[in-house]
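All protein chains of the complex are present and in place, except for one that has been dropped.
Showing chain A:
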Amino acid sequence: MTFWILAPIMVAAALGILFVRKAVHAALLLAVVMISLAFLYAVLDAPFLFAVQIIVYTGAILMLFLFVMMLIGVDATDSVVETIRGQRVMAVVLGLLFGVVLVLGISQVTLGAVVGLDEANAGGNVPAIANILFSRYVFAFEATSALLITAALGAMVLAHRERLTPRSTQADLAAQRLRDYAEHGKHLGPLPSPGVYARHNAVDTPALLPDGTAAESSVSRVLAARGTVRSAPALADDIDDVRRQIGDPATMPETSGKAGAPATTEEDVEKGVDK
């Protein structure tokens, strides 16, 4: 019964891995498959593997996948361009053929009566597995420990990055700053803070120089790269809007976004003053 509920879910989730564009969605679908598999292990009299499947696969391995995805960018989607023409079609045809042959072959086989694990699991599944693991498979078990240590060391070696240049100290940075000043006349002190105005006060608004132009260095370079910096002409536009409203209070000119609300209040105040 459990099988017939879980099997369609597993197949659907596995097929989903083939079709979703984002790697994160694929990871979540894989988690569905793995948890369903854990329940199938429980049904198949393997309570130890049920726990290990959830702890190791869903808990550790999938989390590792998600961590790496976070590091290399969540929105990295597959390119749709095929490097080998017709590869996708060929792969699907081959996969279908393979699957059909496999399923047909399996359905030809008569497996006979199910022996069941009641006898083998008589003293409990975990003690029974431990008995076999530490007697007949003890050499494989020890080899596994060597494999795990090798894997951990390998991961460390692969993740290690050699530092090519010596780390610059604070004294070095100060000396560099003075050298820049001496050679290029670069300003010694800290960068100017962003503009603080009566109506707008945020890091995305550049400070204005005495001649009315925006001071480029007063906003973060990141904001400038994103294109979210409000330019000085835009600020002037806001002021023009306000002026227009003051000049002609009967018609409300359309103001955009945040500028709307404060402009209206100022207009009201202005009307009150006029009366």
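Convention: a residue touches a chain if its C-beta (ideal position, glycine included) is under 8 Å from a C-beta of that chain, and two chains touch if they have at least 3 such contacts; residues count from 1.
Operating definition for what follows: contacts and distances are computed from a predicted model.
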Given the choices "Aspartate carbamoyltransferase", "Carbohydrate ABC transporter membrane protein 1, CUT1 family", "Cell division ATP-binding protein FtsE" or "NADH-quinone oxidoreductase subunit K", state the protein name listed in UniProt for the chain not shown. "NADH-quinone oxidoreductase subunit K"
Going by the contact rule already stated, which one of A:Gly116, A:Pro190 or A:Gly227 would touch the omitted chain in the full complex? A:Gly116
Against the chain that's been left off, what residues of chain A make contact? List them. 3, 7, 10-11, 14-15, 17-18, 23, 26-27, 30, 33-34, 37, 40-41, 44-46, 48-49, 52-53, 56-57, 60-61, 64-65, 68-69, 71-73, 76-79, 83, 87-88, 91-92, 94-96, 98-99, 102-103, 106-107, 109, 111, 114-117, 119-121, 125, 128-129, 132-133, 137, 140, 144, 147-148, 150-152, 154-155, 158-159, 161
